[in-house]
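Omission of a single protein chain aside, the complex is shown with its protein chains in their original locations.
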Amino acid sequence: MIRMGVIGYGYWGPNIVRNFNHTEGMTISSICDLNPNMLKRAKKFYPNIELTSDMNDILSSPNIDAVAVVTPVATHFDLAKKALENGKYVFVEKPFTQTVAQAEELIELADRKKLKIMVDHTFLFTGAVRKIKQVIDEGILGDLYYFDSMRVNLGLFHHDANVIWDLAPHDFSIMDYLIKETPKAVVATGRAHFNHGLEDVAYITLFLSNNMIAHFNINWLSPVKVRTTLIGGDKKMLVWNDLDADEKIKVYDKGVEVKNGEKYNLLVSYRSGDMWVPKIDQIEALKLEAEYFVECMTNGKIPMNDGRAGLRVVKMLEAANQSLKNKGEMVSI
Amino acid sequence: MIRMGVIGYGYWGPNIVRNFNHTEGMTISSICDLNPNMLKRAKKFYPNIELTSDMNDILSSPNIDAVAVVTPVATHFDLAKKALENGKYVFVEKPFTQTVAQAEELIELADRKKLKIMVDHTFLFTGAVRKIKQVIDEGILGDLYYFDSMRVNLGLFHHDANVIWDLAPHDFSIMDYLIKETPKAVVATGRAHFNHGLEDVAYITLFLSNNMIAHFNINWLSPVKVRTTLIGGDKKMLVWNDLDADEKIKVYDKGVEVKNGEKYNLLVSYRSGDMWVPKIDQIEALKLEAEYFVECMTNGKIPMNDGRAGLRVVKMLEAANQSLKNKGEMVSI
Amino acid sequence: MIRMGVIGYGYWGPNIVRNFNHTEGMTISSICDLNPNMLKRAKKFYPNIELTSDMNDILSSPNIDAVAVVTPVATHFDLAKKALENGKYVFVEKPFTQTVAQAEELIELADRKKLKIMVDHTFLFTGAVRKIKQVIDEGILGDLYYFDSMRVNLGLFHHDANVIWDLAPHDFSIMDYLIKETPKAVVATGRAHFNHGLEDVAYITLFLSNNMIAHFNINWLSPVKVRTTLIGGDKKMLVWNDLDADEKIKVYDKGVEVKNGEKYNLLVSYRSGDMWVPKIDQIEALKLEAEYFVECMTNGKIPMNDGRAGLRVVKMLEAANQSLKNKGEMVSI
Partner (left out) sequence: MIRMGVIGYGYWGPNIVRNFNHTEGMTISSICDLNPNMLKRAKKFYPNIELTSDMNDILSSPNIDAVAVVTPVATHFDLAKKALENGKYVFVEKPFTQTVAQAEELIELADRKKLKIMVDHTFLFTGAVRKIKQVIDEGILGDLYYFDSMRVNLGLFHHDANVIWDLAPHDFSIMDYLIKETPKAVVATGRAHFNHGLEDVAYITLFLSNNMIAHFNINWLSPVKVRTTLIGGDKKMLVWNDLDADEKIKVYDKGVEVKNGEKYNLLVSYRSGDMWVPKIDQIEALKLEAEYFVECMTNGKIPMNDGRAGLRVVKMLEAANQSLKNKGEMVSI
């Protein structure tokens, strides 16, 4: 039985507690938050879980095996580091850390202490992403041409992160999972429209090996909510609309063939066939992730969303932000 | 009565002839195409219009007042130049020219000869774009934050132009018309997936003055057709979906207010009210443009889509392509 | 403080408890269910509420002021009757009763005992229905031509009610609320496709006074979920799509004018203007209904969804089912 302490009971913490607490093989034994109102709320739903406003009660408790760090990103490194030093498994909210150096240090520390880190890339556990993974891995799309994601909405503005740090971790972690390949370079542009200087609109291009290119349109100022990803392959093409309740994933038997590569003498043919909407499992992602956490911690399995996955995402974030600051200058990853 | 000769009767030429030929105050008197099949087709529909495969029959005819250049972009400069030298008004297909230098030379020549150039930015004459123009000019959107356009589809591959030269002229000319402001710099990325080396996917960011940023996602390899533009303002926000037959333009009473600019101490409030779908005139854009051509040529009015408008678009295209070749390097316009 | 006892803690009961229990001026003091598992579930969430499997504990308790009857319709009459006889207010799940006679007896009893009945026509408390009510009452639609509702989905099959008794109470109660007019007659058709003989598909026409007609398409066997109502008026027309998260209600400035009534000599003109999507309050309907219950019970206000409203709906249901059994024979209401 893994006994977990949860640090942070604000926006996301209650979801972590609710799902991990009902998972076989683990129990939430303690919750920490600095805000007494949050603790009051926790008490109401979980009268039997220990509550504290001192995070050391969790970090140094001999009765706790794993620590979930569900706090603002600025605190991830310190909390995760202490937890690892005290011999605890760590589950960290995304993005993993604020810098690549921090992520590398945590990974090194965990390796040395033979502990494991899991980063909360929740989307990897949704039915939609798992189905797309299956479609790609079975070769249905063929070689990939592009990955084009749009994630826009009105709000939520953050006080300590621009739109890239807020929204891109979702898409970067999804792409990292779906496509076994590290981007080589990034170009990012964007704009801050309010005087606190945090960009609320950003456009990111990732250059991958071979033919492939990826693009991310993220925006806190859109009047409509859009969460759509296009994935083009040389065999088929896929559209994932995460807001469509019934037809989230559409696989199009469409394509183009360009024969005879001489410029000015192309023979282009288009293919258009049936379209297919695969059924998607109705699972709660966080529930599945909790079970996966128990499985990895118990069986010594390396999580697909381990510290190294978290590091790959932070590398992209760090490089994208550097490019953004330099108005689109290409930054190697 | 303006007598027009049309050079080029391939894909777009027939539309030009059909609309301009029925416009009061003008007549198509001659059509030129190098392809005899195209001339045969023209003869069937217009038995009374003179047909020729020698463009000089049009360029040097004393019975022709205006020349429509509806040929591939590589030929625009030469044809337009000869037409102007021979004292004729010029109507040129978009994009205006292949280079900024060519556009500037044609403008200078037309000014000197007191002739007029009109560039076929057809979209400016659609009911949708005219309605958006009205909404912006009336201040309904307030100060603009961003202009975000997506124009993707399967095909059509061109033999002599990448996706930027093919699709971006639409969006650049629309933005140029809607927003009275010249971009300062551009960052563009993209990829060619076939061995003729022409990019089929591209992402372009334009930096405008003050707060504003513009972005263009153009793609020849998409399984679905999307033609959507988001325009965010500080008062309201607009979504233009050109593929929606009945609700092309939606104006959202939505917004965000960020007070108190201290970092870490923002007061953000969101506003969400009614949505409004204005009625759009059902007009054929090209018909309206033909009438506007007659009006400008006859009354000495300077067309909004004159050579200078064409030049502004070519400047953006040239700069975007230079940035694209240099993997996102920022290029001043 | 109104002390309410809730009988029935199956599918809908937990929602009643959750909302009524947090409402100012009232408290849930007791829950009854015959199923021990349901009581166990209630205990977990509401350790302080008295639980019982004997409904008389509630019906005859001197500490209970109001009884919520959240049981299958076959039991509504007996339970509500006993509650009223014992001097308690009654809140009854829809449909109010199984027969018109039962509804009339309960109304008479309540009147005699000076008690009040509220029938749980939850939809009347949704933001969408309240907004439509406002649009109609303000005369925006003008005189109404028709009310055309479609409510189809896959399942849920009931064991003791056909699709009319299951789904039509929603639409009948909504129409009854929106349009202050009693239908005069009904024609209903339908079919049972499985051997228990309960119709799973039905089509109902209601004839109202003057010009107006209403139609209801209800279906348990549809592959897609549709919940759309069209309301046509002589000034404007409205479409309510309850499944559209952001644009539930659309008001169209569309219409037709037929002048000169001579047959074969009509002058018909069509009007098509802007479309308007009013903002809808994001409220939990049941929460609002709970507050309204307190208000009516406390202030002596007659609920709009009182026993008489329930009776009107049962009249339509009874007549529709009679017509259905007689293959579309018109039945007066």
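List of remarks:
Letters are used for the chains, namely A, B and C, taken in the order the chains are written, and counting of residues starts over at 1 for each.
Assume a contact is a pair of C-beta atoms (placed from the backbone, for glycine too) under 8 Å apart; a residue touches a chain by one contact, two chains touch by 3 or more.
Source: prediction; values computed, not measured.
Checked against the full complex, the one of C:V256, C:I283 or C:I302 touching the unshown chain is C:V256. Listed residues C:K44, C:R112 or C:H159: the one in touch with the omitted chain is C:H159.
Of the options C:I2, C:L51, C:L84 or C:M237, the residue whose C-beta touches the omitted chain is C:M237. The chain omitted from view is touched by exactly one of C:L221, C:M304 or C:I333, namely C:L221. Only one of C:T52, C:T75, C:T99 or C:T189 touches the absent chain when the whole complex is considered: C:T189.
Screening A:A245, A:V277 or A:I302 against the full complex identifies A:V277 as the residue touching the chain left out.
Across the interface with the omitted chain, chain C contributes residues 145-146, 148, 150, 152, 154-157, 159-160, 185, 187, 189-191, 193-197, 201, 203, 205, 207, 211-213, 215, 217, 219-224, 230, 232, 237-239, 250, 252, 254-256, 258, 261-266, 268, 270, 272, 323, 327-330.
Touching the omitted chain from chain A are residues 246-247, 253, 272-279.
In this text, only the chains that are shown with their structure count from here on.
Mean C-alpha positions place chain B and chain C at a centre distance of 54 Å.
Measuring from the averaged C-alpha position of chain A to that of chain B gives a distance of 39 Å. For this pair, chain A with chain C, the centres built from the Cα atoms lie 43 Å apart.
Residues of chain B found to touch two or more other chains are 272.
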